[in-house]
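Presented below is the structure to which this report refers.
Shown here: the complex without one of its protein chains, the others still in place.
Order of writing sets the labels: A, B and C. Residues in every chain begin at 1.
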Amino acid sequence: MERPKIGVFSLTGCGGDQLMILNLEDVLLDLLSYFDIKDFQEISSFKEDSDLDIAFVEGSVSTKQDLRKLKEIRARCKMLIAIGNCAISGGIQAMKNGQMEILERMKRVYGIEEDIYGVLEPKGLSAYVKVDLEIPGCPIEKEETLRAITSILHGDMPDQFDYPVCVECKLKEYPCVLIEKNLPCLGPIIVAGCGARCPGLGLPCIGCRGPIKEEANAAAELEVLLSKGYDEEHIVNLMRIFCANFGEIKKITEIIRRRSGKGRQE
Amino acid sequence: MNRERRIEIAEITRVEGHGRVEVIIEGNRIRDVKMAIFEGPRFFEALVEGVRYDIVPDIMRRICGICTASHSLASIRAIEKAFNIIPTKQTELLRDLLIHGEVIESHALHLFMLALPDYLGFPDVIRMARKHPEMVKAALMLKKAGNLVHNIVSGREVHGMNDMIGGFSKVPNEEELLKIRKAMEESKRTAQLAVDLFVRAGTPKFVESENILMALDPGEKFGYIGDYVTISTGDYYPVEEYEKLTNEKSVDYSHARLSTYRGSPFMVGALSRLLLNGKKLSGTARELFKEQKDLLTHRNSLMNNLAQSIEIVHCVERCIEDIDALLSTGLVDEVVEIEPRARRGVGAVEAPRGVLYHDYTFDEDGRVVKANVITPTAQNMANIEKDLRIATQRLINQPDEKIKRVLEQIVRAYDPCISCSVHLMRIKS
Amino acid sequence: MVRVEVIDNVLAPSPSRIIKIEKMTEIERLFHVKFLSRDLVERFVYRPGQFVEVGVTGVGEAPISICSWREEPEILELCIRRVGRVTNAIHRLKEGDLLWIRGPYGNGFPMEEMEGSNLLLIAGGLGVAPLRAVLQYALKNRERYGEITVFYGFKSYELMLFREEFLYLFREGDEQKLRLYLSYEDQNDEKCKRLAEERGERIVQGVVTKLFEKTEISPENTYAIICGPPIMYKFVVKELIKRNFKPWQIYLTLERRMRCGIGKCGHCIVGEGNSIKYVCKDGPVFTYWDALNTKGMI
Partner (left out) sequence: MMYLKLPREDFDAFFKNLQEYGKIYGPVKAGSSAYNFKEVTTLDEMDLSYNRTIVPPKKFFVGLKEKIFEFDEKRAEFREVIEDDPRKVIFGIHSCDIHALKLLDKIYLEDMADKYYLERRRNAILIGIDCHPDEHCFCKSMGTSYATDGFDLFLHEISDGFFVRVGSMKGHEIVAKNKGLFDPVGSEDIEEFKRSQKKRLDEFKLELNLSGLQDMLELAHNSQIWDEYAEKCLGCGTCNLVCPTCRCYDVIDFVNLDITTGERVRRWDSCMLRRHGLVAGGLNFRPTRVERLRNRFNCKGSLLEGMLNCVGCGRCTVYCPAGIDYVEVLRKIAGD
């Protein structure tokens, strides 16, 4: 097979997902040798404006500049792979979407009420262009990423996780932190693939892989956490860290707003 | 009238994040030097407003993928100070281990994979690996050793979650620590190799100029955690007064707000740390520091690369030392009671690229009222521009391509982490 | 140490070579596969309605009906629609490549029991695949069965599977005492309209149940065998019941997700309370009587 031409790009994010690829130290050189790398700004000064078989894109669309770049990338690649939560759903920076206006954010952080960056409300790539594959996580998992890549090199599309973190939590025989320690674990509504890292450390899942789309029962999760004594505002903040742009979680914000008749951030 | 000459690096490569450099020359005079950032802002300080303290580190560590543990620790320390939580000895050792591991990972990535190709004449490490496979493999193993610390102590390579307010959720066990220790023993040679490489790389002099240096005072031993800032001017401040040091001010040659100290740009990072705190080094790193004293001058910021390489040697030895100290007393699970207070706390650590401050104010329920983060790259930016200006001036008669190469090399030497420069106010023109 | 005698690994697939691929539609292809080991050919005894697990290394396995019937099962024919990971991977294979096969699995149709009776085969879309095996079996043993009537419904001429074969039977089937009726859904299908001009009494525009208007179907000594998309069953069964078919005269073959094909992985379990079954080993062929007693079966 001819070596696929690839590019690795980043929009607005922390660089952690590209870094996870570089963290595949044991196989990195082997892995890269399967590809003809045309653009990888983080590690290479070599650049060629050719068509691409695969573009890996990290980061959210948070500025008009990001959007321009994304559209250029989409136009030149056959397969677009969104890597990481930012690229899938806007990431952590989308946490206050729909709650705090961009200008308000400008004011709070930079002290000016003017959008000098051309900022857009952070969203994932699929809000704007067709995405062929999404590899979730904040950051992505090395193992899953490698397996997705080998599957693609093999000519297939990888199988994707469609079940919650709880499944892996039990496959690893971890005691449930929600039941045992009353911690606000989001595992039941979050996509598996991390091997239940957080419960494995005795910590609650904070949802870094995003919800199971069109499936997560966020309303039931809310009820469970309320019954554990957490207040609504905290639960919403927690769910919004990584999931603010998802319908299921937006709904929760709505339910709570209606219930309490207030919203701190309005 | 003189013709205007424009030198532009559209996108700086082999750095974390997106930036570009633009120099405008009129005749023999440099009219403008700009390092523009076109990283989208993420407004972290606004994100945590109203958020309860216990998930603040989870949010804030995501400012940066490379120095994630630094952000994590700065954030945790700020909160602990606000709530008067005193970490245990074991926690301090584990944190020390964690941040040293992070420095190894970050420096190894920067030196071998991003900076070295410049010196050996390759566009990237992939091509460099074809010529020097053994060296690149060794470098990757060094980087992996650093990541192993992340993995075991914080839970994963990037955005680990195990380090939290008050300590660690799951304390690593003996077996795991011995695994790190072994990896460190095996990395010693590669660490020294880095020093050799950068000593041999020579000392380009095109940025020579006075630099003000700034670093945290690590206490007795060389390290990355501290509560006071020491400055090459002889000044000394508690971190709570960081605003005096990082004054974000407009300067005449730039339309951005840049960090200056008493009106002058300053430098943070490995070189500053070594020159200010080098006396506190021990072991091989101390020897190497002495040997290379002449090369390591505060007048040449490119020496930051060499300084980083010596730091790797230090970190590798220190990780072993920390592990031995931890194992000698045995590891125990610790539970810390946290009681939120309506207070302010400032936490600082030396991230791989320099001093990092997190500053939070809480209400009585422990919700963030106000937050501020100052990253090292943001602090360095004024100094980078100063260096770019000086270098351009010296090379003004050289062709554009040559100037570009040098400018990019200078930027890279600072190992800038643009995505975490959340505070940089720069408009892409 | 206790040593256990070596037993066959029922999950281990056997390699078989794709000797021919025929493109049937954009998404369906017919694969002719041949086992590499002679041994296997001899052991591989199957009946119409059974299926095999077809695998591609690195991707996985999918249950696929055997759509042919020969006494010597040297060659199996598999009509495969491209819908997901495994089936896409199978479609990428070329002649000469390997497929990994386990089976045959499932109960299949009780061909012996139906001997001496009339057969009414009702197929919709891809459902024609297993019924083709029934048909081949019945035609090969023509003397053992009475009247054979086939209803075959499809969307359009282009999407008609095994077109050549069925058009041949449509035109010449009477020689073999076979009445074949066709239905097509696409109103603007010119080619089908032409077929209607040619032999209007055997083809209608509409869904497959419309074919009941075309001919008298008597339940007398007749078995109805249905295979098609799940929604088709309800309508077809209704027509049959209207015509006094008894629930045990109606056979259906079902589809479910399956991972093992042999009653272990649990995915194909259907039913509630008193009646609960594995589609893979208790089926995939069931009578309508089973369906009446097993909630959620159809």
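In this section, contacts are C-beta pairs under 8 Å (C-beta built on N, C-alpha and C of every residue); 3 or more make two chains touch, one makes a residue touch a chain.
Just so it is clear, the structure is predicted and the values come from calculations on it, not from any experiment.
For the omitted chain, the shown partners it touches in the full complex are A, C.
Contacts to the hidden chain, counted on chain A, fall at residues 27, 30-31, 34, 146-147, 150-151, 153-154, 159, 162-164, 166-167, 169-176, 178-181, 185, 187-189, 212, 215-217, 219-221, 223-224, 227. Against the chain not shown here, chain C presents residues 1-2, 4, 7-13, 15, 57-61, 81, 83-84, 87, 98, 100, 229-230, 255-257, 259-260, 262-267, 269-276, 281, 295-296.
We adopt the following convention: only the chains that are shown with their structure count from here on.
Centre-to-centre separation between chain B and chain C, using Cα means, comes to 66 Å.
Taking the mean of the C-alpha atoms as each chain's centre, chain A and chain B sit 25 Å apart. For the pair chain A and chain C, the distance between C-alpha centroids works out to 43 Å. With touch defined as above, chain C holds no residue shared between interfaces to two or more other chains. In chain A, no residue touches two or more other chains. On the chain A side of its complex with chain C, the touching residues are 151, 154-157, 159.
In the complex of the two chains, the chain A residues touching chain B come out as 10-20, 22-23, 25-26, 28-29, 32, 37, 40-47, 59-60, 62-63, 65-66, 91-93, 95-96, 100, 104-106, 108-110, 116-117, 119, 122, 138-139, 142, 197-198, 200-203, 206, 208, 233-234, 237-238, 241, 264-265.
For chain B in complex with chain A, the touching residues are 11, 13-18, 38-47, 49-52, 55, 58-59, 62-66, 68, 109, 113-114, 117, 123-127, 129, 133, 136-137, 140-141, 143-144, 147, 155-159, 161-162, 164, 169-170, 408, 417, 419-420, 422, 425, 427-428.
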